[in-house]
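Only a single protein chain was left out; the remaining protein chains are all shown in position.
Entry: subunit A
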């Protein structure tokens, strides 16, 4: 009575909760985020070196005229925000690669990683909201940072809930672990990213087609 389809779902489920998949996707997302941070950092340096460097208002890009890069929000801490990505993503890449190689980190270490990355996530979304609703421009590389930061954060959270690294009360820990085991986290991330896509289409729809 075992149809080929019936075997697929449990296998997918097992794959999604395997260390290889978790740390592999974390590695991939962190690499994407690092690439985007690198591009943005190079842009920021070019902008700083020569404010007139090939700057114009591009007709097709939704980014209006590079003003995202020269706004005060882009230098909240006195240096280009993308530098934060250059500093933090290699740490995530190291954690993911080491874990793929079989290393296991102590609870306090993973907990600290979770706290710092959560701050990074909050910052990424604050920047997104600023660029969407205050500066009125959107930059594709910034959006890639937002999406990949979301993915890294969700994977990290998945791992930390599964391994009980978050120092949560027993009942909360149990409930969260059962939710993750039932793949509700994947559901939540899907909803999250679709909601983000909807916001962007609503805000920039006409411009995307112009």
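The definition used in the following text is that a contact is a pair of C-beta atoms (placed from the backbone, for glycine too) under 8 Å apart; a residue touches a chain by one contact, two chains touch by 3 or more; residues count from 1.
Here is the rule we use: contacts and distances are computed from a predicted model.
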### Task
Out of "NADH dehydrogenase subunit H", "Ammonium transporter NrgA", "Protein-disulfide isomerase" or "ATP-binding cassette domain-containing protein", flag the one the UniProt entry gives for the chain missing from this complex.
"Protein-disulfide isomerase"
### Message
On subunit A, where is the contact patch with the chain that was removed from view?
### Response
52, 55-60, 62, 64-65, 67, 134-137, 178-179, 182-184, 187-188, 190-191, 194-195, 197-198, 201-202, 204-210
